[in-house]
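This structure is in structure tokens; I'll ask about it shortly.
Only one protein chain is missing from this complex, and each of the others stays in its spot.
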């Protein structure tokens, strides 16, 4: 089995946030230990360069994420949607800059009010960039950190089920000359 | 190889529409001939029963689509989004009624104005029902029927690439007792 | 003062719903008694003709709503958004068929999970038809019918404030020959 390349991108202006912790837990619950390597991009560490153009450092981060097999994009909920910081990172990509990347949108919030956010706002943004989202976005209420493991496990189980179902469809794909 | 179960659901109030033709072509370009069986649900034939409750006929259609491996949900663009007819069919499902189904949203329209529709409106609706969408929604301009084959082929190639990438991730999934 | 023409359109497949009650209460809290006439369109009474084309009855209902000064579009939450029944009614309009109508989107639901629905789904649909929405969509949790008056009053106060602020802007509009 090849080693899977995984990225976690966190759009919280504060570093080392609970949002990062939620995303890390999701990866651990979803993938078999030892089968993947993970890189964390904590955007809080890059605010001073996020609007610089060109920027070798940002270009390297963008390229690394784009070459991932799986990327978890995690953001606190600001104004019912993802943060400007996360969007500023994604804005650096050209059209279809995340083509083929499996992406899971994660948003954290104080209550259920904005629980549609990851599905109706963050997921379509990632899809617009060419990424593929294997199910609903994952919304986590920060007051439930005590139950982090079980809540994330349930979400991971659903993503795993969805991915297995998608793999079944991939077995019937037409062989197209241009793709071989 | 098991036979894949495929459904095409068309939300055009007029039967045998170009929208149906687009959806059928997409399935043909995406899947290997002989590897699947396809059922077409042309909702124009069911308008008189779509709001009946209960309805054995509608329940059978809902169940058949929910048990599909792949379902293409196709609608003309009305008011920048899917039709009320398609929504009325989907409204008959309970929560997560399409869990695990791989779903491709297709919308047809007169020009590019509403090309975001399948990605920002129809895809989140299918995802809310538990379906998984392997990429952007597909928007087809009806004035381009002469180029149907090549345009749909390009879309099918992208879905195929995405599905293969998703299958790669599925190889690294953690084995969870509750799922075995 | 001219009499205001008000319409309430309810997209619940069941007649005389709580959703209708919520919409009626909103109108009563918002407008001065005696200053308006209200017509209720309970779409549950029209399911058999909603897909008929042409239909004199439906055309008359569409025309009446389009000529309103204020229209409240109310729907239970199905799959995180408005019902197919409401959409089927709106689908009967041509482009910009609600031009100039002040429209308030109302959705009722069981909990906060889908509270973004009226703002991100129903409001853009009404706006696409040319209507103007004076603020957020209003989401009402059906378990709070005991507090209907106070909850709706707060929403009405916000709409009133917004409308007064909009009226202030209208005082500075440029006089354009084509509009006089």
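Just so it is clear, A, B and C label the chains in written order, and each chain counts residues from 1 on its own.
Here is the rule we go by: a contact is a pair of C-beta atoms (placed from the backbone, for glycine too) under 8 Å apart; a residue touches a chain by one contact, two chains touch by 3 or more.
These numbers come from a predicted model, not from an experiment.
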Visible contact partners (per top-of-document touch definition) of the missing chain: A, B, C
Residue, one of C:16, C:35 or C:144, that touches the chain absent here: C:35
Touching the absent chain when the full complex is considered, from A:91, A:111 or A:149: A:91
Where the missing chain touches chain B, by residue: 80, 111-117, 120-121
Contact set of chain C toward the excluded chain (per top definition): 1-2, 4, 29-33, 35-36, 69-70, 99-102, 119-120, 123-124, 127-128, 130, 132-136, 153, 156-157, 160-176, 178-179
Residues in chain A touching the chain absent from view: 13, 47-48, 50-51, 53, 78-91, 93, 124-125, 128-129
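Here is the rule we go by: only the chains that are shown with their structure count from here on.
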Rigid-body rotation angle, chain C and chain B, from Cα fit (steps of 5°): 180
Chain A and chain B, separation of their C-alpha mean positions in angstrom: 24
Rounded Å distance between chain B and chain C, as computed from the means of their C-alpha atoms: 30
Length of the line joining the C-alpha centres of chain A and chain C, rounded to whole Å: 37
Residues within chain C bordering two or more other chains: 80
